[in-house]
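I have placed the structure first, in the form of structure tokens, so that the comments after it can refer back to it.
The complex appears here without one of its protein chains, the remainder shown in place.
So that you can tell them apart, the chains are marked A, B, C and D in the order they are listed, and the count of residues begins at 1 in each.
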Amino acid sequence: MTLTSPLDGAGAAPLASDGRSQRLTPSADPVLEIKNLSVDYGYDDDPVHVLRQVSLTLGRGEVLGLAGESGCGKSTLAYAATRLLPPPGLITGGEVLFTDRSGVKTDLLRLNDTQLRASRWQDMAIVFQGAMNSLNPVYRIGRQIADGIRAHEPKTTQKEALERAAELLDLVGIAPDRLKSYPHQLSGGMRQRVMIAMALALDPQVLIMDEPTTALDVVMQRQIVEQIAELRDRLGFSVIFITHDVSLLIEIADRIAIMYAGEIVEDAAALDVYHRPRHPYSSALLHSFPPLRGPRRELIGIPGSPPDLSKLGHGCPFADRCEFAFDACAKVNPQLVFPNVPGDDPRRAVACLRHDPSAVRAVGEEPPPVPPELSLT
Amino acid sequence: MRFFLRRLGFYVITFWAAVTINFFIPRIMPGDPVRALIAKNQGRISTDAESALRTLFGLDKDTTLWQQYVDYWNLILHGDLGTSFTYFPTPVADVIAGAIPWTIGLVGIATIISFTVGTLIGSGIGWRRGTWADSLLPISTFFSAVPYFWLALIAITIFSVTLGWFPASGSYDRSLVPTFSWEFISSVIYYGTLPALTIVISSISGWILGMRNMMVTVSSEDYVTVAQAKGLSERTVLFGYAARNAILPQVSSFALSLGFIVGGTLIMEIVFSYQGIGYYLFTAVAAKDYPLMQGIFLVITVAVLFANIVADFVYGVLDPRTRQEG
Amino acid sequence: STGGDDGGTSTKVLTVGMPNGPQQPNQNPLATGSASLSLGYAFVVYESLMQINEIDPTEAPTPWLAESVEWNPEYTQATITPREGVKWSDGEDFTADDIAFSIQLRKDNPELNVDFPDQYGDITVEDGKVVVNFTTGQYVNEVKLYKLLIVPKHIWEGEDAVTFSDDEMIGTGPFTLKSFSPQAVTLTPNDDYWGGKSKVGELRYDAYNDNAGLTTALTTGEAQWGWTFIPDYESTYIDKDPEHFNQVAGGGFGVDVLYLNNETKPFDNVAFRQALNMVIDHADITATAGYGVWPEITSVTGLPQPSGDAFISSEYEGQNLEVDVDGAKKVLTDAGYTYDGDKLIDPDGEAVSFKLTNPSGWTDYLDALGIIAEGAASLGAEATVDAIVQDTWFNDTIPFGNFQASLHWTDGGSTPWNLYSNIMDGASYVPLGETANWNFGRYQNDDVTKALADFKSGTDPDARQASLDIVQQHYVEDVPGIVIWSRPAVAQYSTQNYTGFPTSEDPYANPQPTGPQAALILSKLTPSE
Amino acid sequence: MTIDTSIVEEGRELEKPSQAPMTGAVAAAPGPRRSGPRKLLFLRNSKAITGMVILAFFLLIAVIGPWIAPYDPSARSSDILQPPSWEHWFGTTHLGQDVFSQILVGTRGVIVVGFVAGILATGIGVIIGVTAGYVGGLGDETLSVLANVFLVIPQLPLIIIIAGQLPSVGGVTVAVVIAITGWAWGARVLRAQTLSLRKRDFVEAARANGESTWRIITAEILPNLTAIIASGFVGTVAFAVLSLITLSFIGIGDTGEWNWGTVLYQAQSQLALQRGAWWWFVPAGLCIALLGMSLTLINFGIDEFVNPRLRSTGLNARSLRKRGIRPRIGFTPVVREAKEDRA
Partner (left out) sequence: MSSSPSEAPTPPAPPAAPAGPAGAVGPIDPAGPADGDVVLEAVDLQKHFKLRGIGSRDVVHAVDGVNFELRRGRVLALVGESGSGKSTIARLLAQLMPATGGRLLLHGEDAATKGRRAFRRYVGRVQMIFQDPFGSLNPVHTVRYMLTRSLRIHRGRLRGTELEDALVELLERVQLKPAERYIDKFPHELSGGQRQRVAIARALAADPEVLLADEPISMLDVSIRLGILNLLQDLRDRLHIAILYITHDIASARYFADRTMVMYAGRIVESGDSEAVTQDPKHPYTQLLVRSAPDPDDLEARAHGARGEAPSLVKPPSGCRFNPRCPFATELCRTEQPPLLPVGEGREAACWGYSDRADKPVLSDITEALA
């Protein structure tokens, strides 16, 4: 099997194994652009608008972390982008543009079934949240990897496909003789890694992982995260990584997008988000978990609870819980803008009226100054 | 293996309990075979015959119920089911042996057809939930709600008596002697068509519904979504992933129904004058023919238990999770 | 043989339909329940001593395997002269030994002795004649002897007659077994039959699982000869092919009786029994509940006609049953009954009501009970029909007398003796709560009991009639039970292939295919044109 | 079949809170909200409504049938075996009885037997199934064997035998017999369900809180089985009705008590079909089919209600078709409908 080395792949983003700082630059070469994606749940007259005009760009070779409170729509975003959202999900608008290696863009939402089938797994693979349920319990894992390969490369024989499956398992650190195992004979960590191997089978350019480590203990989590990082370095795919675990995300992601109530509220380089959050919610989130090492620090929770997505008003959804909220927040739902805090990465975006004076003026109010907590440098 | 041994123990207990019930139920019934015979003949057998018949059936001896029970087990363990009263002196085993092939042949084939077709249709409906296919459901529901004999009698009236397409009764052309000739076999098929069709029609909806519901459940399992995400062809996802797993619970119902095949569909055999075991059971009950009744019950019990064991086994083959040790 | 007449024998098949379900390969003609008895083909392979015409019991028996049977005046000894020149179908000669052996078999095996339990004496062969002794007088049972089937000694000698399955079926009769299958048995003519080879080329007995199946077969012509109760047979059956289809009723003394419990209210009062008898619409019952299949009883003596004509006592000759509500009411009021509005009140001051009990599922009985209840209602008595489980009726209700009124059949026989004895014989009387064999209504009258005994053992025809007169008188006056219709042997047949069956014009034999008369009927059948 | 829209609307209102569990967080909902009526949610299902309407119709007939019957069902008349006419909607029998009246009057027997048997069998099934599932161990094994024995023994013959043993076979007796032989399946399903419930944390939590076993079974486990019990009940009623009819058909049961089975039995024993008297045979059969169908449809409703996955699409099938949306696994529909908000 030939795995394309990212270094000789044309147009691959410059990868740095020598330090994080270089990877911080958002890619100018997007592989996946999600534009104004809207998703509803429910087929009746009164659906829940779970995603509202979400836009997100994934650069080639980049690891994009997606974080946010539970129920804010992270999984929905991942599934909608691949059109795998289960009923009663309904995509009501937007585009999902995928750029293949030769630079051709296709809108995944406009493909017909056959085209979509052909594109899946080749272009974009997804690792689902529960590895326990993602594998068919009645087939050996070898077969499950092989049938994905053969569906896209019909000329491959079963034997070749199994050989490749063995290589893939080896890649994720599982002995190839495990090909003959049934899913229930594997531990949770192994299953999760099988899923990753399976996702890598066709050398996809985008890998979406929905909470791949939540069910595992930290030791196992560490193993898997390392594996992904290593493979990404070797194979050069881009990753969307969804998790609750902010500390983990800061560690492995190049860029982090913070979601709140079905919208992206902040999108910036990982360490920037950690050290210099611009959105009050990001800031609160980062003050909610205790650090393992170093000095004990004050933990600030987020008062209140997330809004009911089916009853959203017109203002900022976070306004109720926001200590920096002001009058305009109840009237205008902020759009993603580039905050002009001096010294910032120009590409970082945030959806907060504190950083968007023009939107505040548009409703005829005087924009208050940016509070110091949100303008750390 | 241990799992299977344990199941086996469970089955042995069930078997014992079922056989014991089978033994006692007929005996606590009021009435006896002689009176039943006289009743059936309503005056054509004189009451004087009673004592002769009593002697004939061996009912003149006094044995305690317990003794009979012990004897019964003794006989069973020697593979002897006793002698039928109604068909005296034919051994019960012979009566059953003569009837079972017909029942298994007809009801078995009908059940298999019903299961296969029903499961296929059910997969389709479950997979395409929310389309026109859903409208098949109320129709099949109707046929499952209709009493079987009603359907069968109307079928006979329409297709046999009025249209003359199918014979109304019997298992083969009565002028033929059972041999392995094409003539005979085709006659068996011809005579079996209408009964088989009515069985299929009245039982198929259960399979459709069961499969459909399982399909709907299984379709929303993550691994089906993963299969779709892998870009597998629709056929592979439908049959290889969704239906393959949805069929598991169907298998045990199927095994159970295979077991009941041996019991025959009593009503079908009465309505179509089919020479199966269900009719014998019915006659035996009416005639208080304990040995025959018990024999048939025994065979049915064993068949159902056996089918269950097979189902357990097949389930183990189909679902590797059950093979898990510990 | 080729299509046409080959010595008069046709190639067409005569199919006999029976509703007894699939059979087991057991041809034993002596053991109840064997296929040959159940379907009836035992009667065309094996034959009886004499043919009697059950339609007309007064007709002299026709010699068959016996040239003659002579009884001593006490009817305790019968001397049988076997027919000459009869051969078994394997070529052996038929002799008196065979007869004696066949009867001895029954004596030796109580299991097979359904006709004369514990009544056989010595059975000997003297001068080529068989002498059978009985321990009691058998005047009323003589036909039972005539109907015994005779089996070959040389085949049966070494066998256990009870369990012998007799696969070969070596008999003297007009047919021999060709093939057996659980749902059809085929027989071919016996070429060397003493009566001449049958003109019926092939005889097939088809088993149907129930009456409905047989009815369908009869109405489609699939079965050509058989017997089943067909409601509204005229339109259901005959009209399907009026040219060929026939239903004939035989005669005999079998009747269905409404047993009245003479020892409990309300039937312990003879006036009420009489009154009820006067309001039962026999014609309606016969036509509606019995569809005219069961002939109406018209004589007040309850005797079926024409079989009973010869026995009706001169006193009642020509006296017919009539519905007479007013007369009945008068009988009641005379006996101390009163009316409260429409309600009949008995002399004790209680309203009269009773239950008519029969097994559920016996529809003709239940329909008849319904009509009887209507009759009772016309008297102001409240009668309800109570359909109960057959086993309960059989094991509890009937023998112990746990009923007020219930329909039951009587034995047939060749004289009215069974009919009357079954209803009112004090010899069968047991108190309520004990198992009764007959006389379920617990009627007790010493005169009647004596008269019935006299009739049975009587040697002189006039004396017998005198006894019978006494019985009839009490039947009419005491109304121990009410005969509702006669239950003769009835059969359906199609003349599509063969003609010559008994008809109502020429009732030469019981028309049913199951019985020794089958051999006689078959000998009269000829292929239809 | 027209659907009672008022019920639909009401159901829709009630649906909302039940979506909440997935969010795991509910914003300040105005005031406390009872979700008791949530249990009637299945009424939104058009299949269930159809079923309920038909069943309600038969229930009504069961109550008022004897009063509205134009004739005494047992009364003879001179119109013998007449085809349907204005005087006799379903024709007459061989005794001139009015078939329509027989069916009206007979509804009660069918419904009573069905429901009595359903209640009894469900009761036995619940007691045995839940006990077995909860107690576990030897008790479970014993009760399982018992249930299995009843499953293994062929039901109809067993019913015939037991029914044959009773002195009189009135409707209620038949119901009891059907219940005795028909509880096993439900018990098995309930046992399996109880087994899984027993391991749920909330049961353990109740135990850890010191609740008595009896209370755990009745207050913690049983309410969670409601839907299954309900669908088992409906299934048993359907089964009991069919059994009753079949029993009556083969002549077991009180032929003097009117129900559809006795109508069919009489028709068959009088060879109605052979005599061309279809009006005698067909209506009762159709009524049974209709009743059975209504029960199956209700069962559907319950099933879809129990299984949240079945819920949403089933409920909105019609509007989906109108909008051209076909919900599928793995291919999320994309509908670019005009959006008024946030454009």
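The working rule: contacts are C-beta pairs under 8 Å (C-beta built on N, C-alpha and C of every residue); 3 or more make two chains touch, one makes a residue touch a chain.
Remember, predicted model here, so these are calculated numbers, not experimental data.
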> Which listed residue, A:36, A:133, A:156 or A:305, touches the chain dropped from view?
Replying inline: A:305
>> Tell me which of A:30, A:61, A:88 or A:189 is the one touching the absent chain.
In response: A:189
> Which of these, B:5, B:77 or B:163, touches the one chain of the complex that we don't see?
Replying inline: B:5
>> Can you say which of A:153, A:167, A:233 or A:251 touches the chain missing from this structure?
In response: A:251
>> Suppose we count only contacts with the excluded chain; which residues of chain A make the list?
In response: 69-70, 173, 187-190, 216-223, 225-226, 244-248, 250-251, 274, 284-285, 288-303, 305-306
> In terms of residues, what is the contact footprint of the unshown chain on chain D?
Replying inline: 17-18, 20-21, 23-26, 28-29, 32-35, 200-212, 219-220, 223-224, 226
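One rule holds in what follows: only the chains that are shown with their structure count from here on.
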>> Let me check something: if the centre of a chain is the mean of its CA atoms, which chain is farthest from chain C?
In response: A
> Counting in whole Å, what is the centre-to-centre distance of chain C and chain D, each centre being its mean C-alpha position?
Replying inline: 50
> Whole-Å distance, chain B centre to chain D centre, using C-alpha means?
Replying inline: 24
> What whole-Å value do you get for the distance between chain A and chain C if each is reduced to the mean of its CA atoms?
Replying inline: 93
> Of all residues in chain A, which are in touch with two or more distinct other chains?
Replying inline: 84, 86-87, 113, 116
> If you look at chain D, which of its residues touch at least two other chains?
Replying inline: 164-165, 268, 274, 313, 320, 327, 329-331
> Looking at the whole structure, which two-chain pairs count as touching?
Replying inline: A-B, A-D, B-C, B-D, C-D
>> With touch defined as at the start, can you tell me which chain B residues reach chain A in the complex?
In response: 220-223, 225-234, 236, 240-241, 244-245, 248, 318-321, 324
> Can you name the residues of chain D that touch chain C in the complex?
Replying inline: 74, 76, 81, 94-95, 163-169, 251-256, 265-266, 268-271, 274-275
>> Quick check on the complex: what are the chain D residues that touch chain A?
In response: 12, 16, 19-20, 22-27, 29, 312-313, 315-316, 319-320, 325, 327-337, 339, 341-342
